[in-house]
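All protein chains but one are shown at their positions in the complex.
To keep things simple, chains are lettered A and B as they appear, and every chain counts its residues starting from 1.
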Amino acid sequence: MGFTDYFVLWVGGLLTLMIFSFLYKDNPFYKFAEHLFVGVSAAYWMTVAFWTTLVPNMLGYLYPPILRWFATSRAEGEVVVNVLYQLPWYDRWLRLIPLILGLMMLTRLVPKAAWMSRWAMAFIIGFAAGTNLTRYLQSDFVAQIKATLVPLIVFDQGGFSLGGTLTNIVIVGGVLSALVYFFFAKEHKGWFGGTARVGIWVLMIAFGAAFGYTVMARISLLIGRMNFLGQWLQSIF
Amino acid sequence: MRREIPLLITFIVGTALVVALFIPHHPFPELDGEFSIWFDIIAVFAFILGGGNLLKVHIDRIQRRHRDRFFSAVTIVGFLGTLIIGLLKFGGSPGLKGNYIADSNAASVYTVADIKDPEALVRKVNAGHDPVSQYLKGNLSASTLEMADRIEGGASMPDPARTQFIDELAKALVEDLNVVLTGGSIFDERRFAGVKLDRETRAMIANPGAGHEEGIRLNRRLLQSAYPDEINPSHGTTWFRVIYNGIFVPLGATMFSLLAFFVASASYRAFRAKTREATVLLIAAFIILIGRTPLGYYLTFWLPEPLQFLHIPNLSAWILSAPNLAGQRAIMIGIALGIIATSLKLILGIERGYLGHEK
Partner (left out) sequence: MSFIEKMLKIDRRIIFLLIALAVIIPMLLNLVFVVRPSPIVQTIFDKVDGLPDGSKVLLSFDYGPATVPENRPMAESLLRHCMIKGHRTYIMAVWATGEAEANISIGRVIRTEFPDKVYGSDYIQLGYKAGNQGLINAIFTDFKGMYTTDAAGVDINSFPMMADVNALPDFDLILAVCSGKPGLKEWVQFAGDRGDIPVAGGVTAVEAPLLYPYYPKQLLGLMGGLQGAAEYEAALVNEYPEYRASSMTAVKLMGPQTVAHLVIIFFVIIGNVAFFIQQRREKRARRE
């Protein structure tokens, strides 16, 4: 194994134990590892975003020769630069707008100039609101209603299917009763209240499934870490 | 004015994107695409803002002599260290070229990036003045040799066509050389007699490894020694990738795995079936917990055909795709209505909280 492999294994193992030490008691080793994680992960995402998006999609458009630095060899870098120069200049210089908006966003760090960051936030919010409205309306609303319109009496291969019928009744009834439960504008009394109660039961089953799955997820991650620790110990002895 | 322009921006962008769904004609799809790219670029600045804010908070802590200022220093060192290593692409290919997260290529087959000067290399090999070049010439394909002859013929090409030709030449060379790399050790005392080999290469020749990778590693070193000006030396793994594998991964993975312990502790100490609803929740959770493991199969596989729906994997699958689906769907519809309403309020300027409370 090379030097980097040993480094990864040993540093990784030590940091893992430092985090696990929290289970006994909060201690400086855990604090050290936790603070290191915060710093490294922030820098990681910044660096990756810079090299993958900012350089090729913005700086490269504004000044293509920059991409010779990022390409893997001179010949390939030239091809990318040439392709960019074939675009009309106004198409490329349009990328000045996100550059300016982005820099305006950074003014948030300077209290006196922070008002400029609102323009950038406005664009972000406008984009998010615009896309969310249409996408949630289509996928999470209309499509969900459509998917709930299923036959309440199911025939399978010619004969009556008890399982299918029961399932569909549970789905349709469950969605409707849970939605009734969420409707707080009307008091939950009488038949309305009764339906809401059925809705609660449906929701409880859903939450139970979610709890079971959450437990499963957490245990899986622990198993993965134990696996790594096992490999580390194996490499020592 | 300071509040009006942002509201106007939100309105224009939001409306354009909503309308783009219904009017699939110029200029709306282009606007949709361009706005999306701008959003992606501004998102990078949001990351930079986050990093800047992190620095600000922790430097502030150190200045105010906060109790945990040593750990704030750790955060700052980790942040700046990773940032500098990543931005300057330490390790890996020399200089700023190459992939910021490249793995060592000492044991991989060639890519076009590895051939520094394809034209010079092909000229040397074609000329065949030394034993290595003669050996390689014998291993070049007919089409590569044809391209080599075109260069020898002194055909002059105007610039864009020339770059493309060199590009294709490099690709053809790489293909042929990779056959050589993977075809077993190319070392021969007489063949490499005139080539200066460094100590590590000599050690590898004396103790050749058994694996496929070791073979490629040695051949790469040999070829690079024979053509130091035409082939790039192999590069190691970038420090950024090492930080990812050695620091980021263990820290991130272990932090999340701590949750398993807390879930177990909470299950024992806090999870009480005090009401009928809670009992229903627990029973559903138990069926899922058993059903999502192989044990579920073994417990009930013996059930006769009409009772198969009670077979635990079937039961847990049914719970997920009927009552769970119904409950989650109702929640999804409720959330969707909330998001649609909020998005509309944001676009129309009714909801202005994101602007902050300064004047």
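Please note the rule applied: a contact is a pair of C-beta atoms (placed from the backbone, for glycine too) under 8 Å apart; a residue touches a chain by one contact, two chains touch by 3 or more.
On a predicted model such as this, the values are computed, not experimentally measured, just so you know.
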| item | value |
| --- | --- |
| Which displayed chains the unshown chain touches | A, B |
| Sole residue of B:Asn126, B:Thr144, B:Gln328 or B:Ser343 that reaches the chain not shown, by the stated touch rule | B:Gln328 |
| Residue of A:Gly13, A:Gly60 or A:Gly199 touching the missing chain in the full complex | A:Gly60 |
| Identified contact with the non-displayed chain, of A:Ile100, A:Ala113 or A:Ile223 | A:Ile223 |
| Positions on subunit B contacted by the hidden chain, ascending | 29, 32-33, 36-37, 39-41, 43-44, 47, 99, 101-103, 108, 111-113, 167, 241, 244, 248-250, 252-253, 255-256, 260-261, 263-265, 267-269, 271-273, 282, 286, 289-290, 292-295, 297-298, 313, 317, 320-321, 324-325, 328-329, 332 |
| Touching residues on subunit A - with respect to the absent chain | 23-24, 44-45, 48-49, 52-54, 56-57, 60, 67, 70-72, 76-77, 79-80, 83-84, 127, 131, 135-136, 138-140, 143-144, 146-147, 206, 209-210, 213-217, 219-227, 230 |
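Please note the rule applied: only the chains that are shown with their structure count from here on.
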| item | value |
| --- | --- |
| Whole-Å gap separating subunit A and subunit B, where each centre is the average of the chain's CA atoms | 15 |
| Parts of subunit A lying in touch with subunit B, wherever the complex brings them together | 4, 7-8, 11-13, 15-16, 19-20, 22-23, 31-51, 53-54, 57-58, 69-73, 75-79, 82, 94-95, 97-99, 101-103, 105-106, 108-109, 114-115, 118-134, 136-137, 140-141, 144-145, 147-148, 163, 167, 170-175, 178-179, 181-182, 199-216, 218-219, 221-222, 224-225, 228 |
